[in-house]
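Omission of a single protein chain aside, the complex is shown with its protein chains in their original locations.
Our next item is chain A:
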Amino acid sequence: MLEVKQIQNGIVIDHIKSGNGLKIFNKLQLYKAESPVVLLINVESKLLGKKDIIKIENTFDVDLNLLGLIDENISINFIKDGRVIDKKKVIIPERVTGLITCKNPRCITNSDDYMQPTFTLISKEKLEYKCNFCDEITKYKI
């Protein structure tokens, strides 16, 4: 079985639904990272059957809102000196600014870039957001 060394300092993004790992890797622009980053795909998981994992060395900053939009089962482990010092579950954000674009082509946020589009969560189950400007319902897609 393939084994990857434990990181000493950094974060581990765990319980990523299998198939979403690479998408999150790209969305977080981890290819630009200066520290080592490991992307594991199709790792066995008791909870999910199969899962993806991302390990990022020497960083403690990650956009929890963005991860919440992608998959609410994701958990984040903060590692220091080889030990887990904190664990966080992502949450589906009630309000989102900038991460989603409104799907309504007639919405002002698609033609006037003065303000970032903002959305309010209307369905946690369907991950649906309502545009605060034109009321159009939009889903986040990675």
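Just so we're on the same page, a residue touches a chain if its C-beta (ideal position, glycine included) is under 8 Å from a C-beta of that chain, and two chains touch if they have at least 3 such contacts; residues count from 1.
The working rule: contacts and distances are computed from a predicted model.
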- Task: Could you check which of "NADH-quinone oxidoreductase subunit D", "Sarcosine oxidase subunit beta", "3-isopropylmalate dehydratase small subunit" or "Aspartate carbamoyltransferase" matches the UniProt name for the chain that's left out?
- Result: "Aspartate carbamoyltransferase"
- Note on the structure: Out of A:I41, A:I108 or A:L121, the sole contact with the unshown chain comes from A:I108
- On chain A, the omitted chain is touched by residues 104, 106-109, 111-115, 131-136
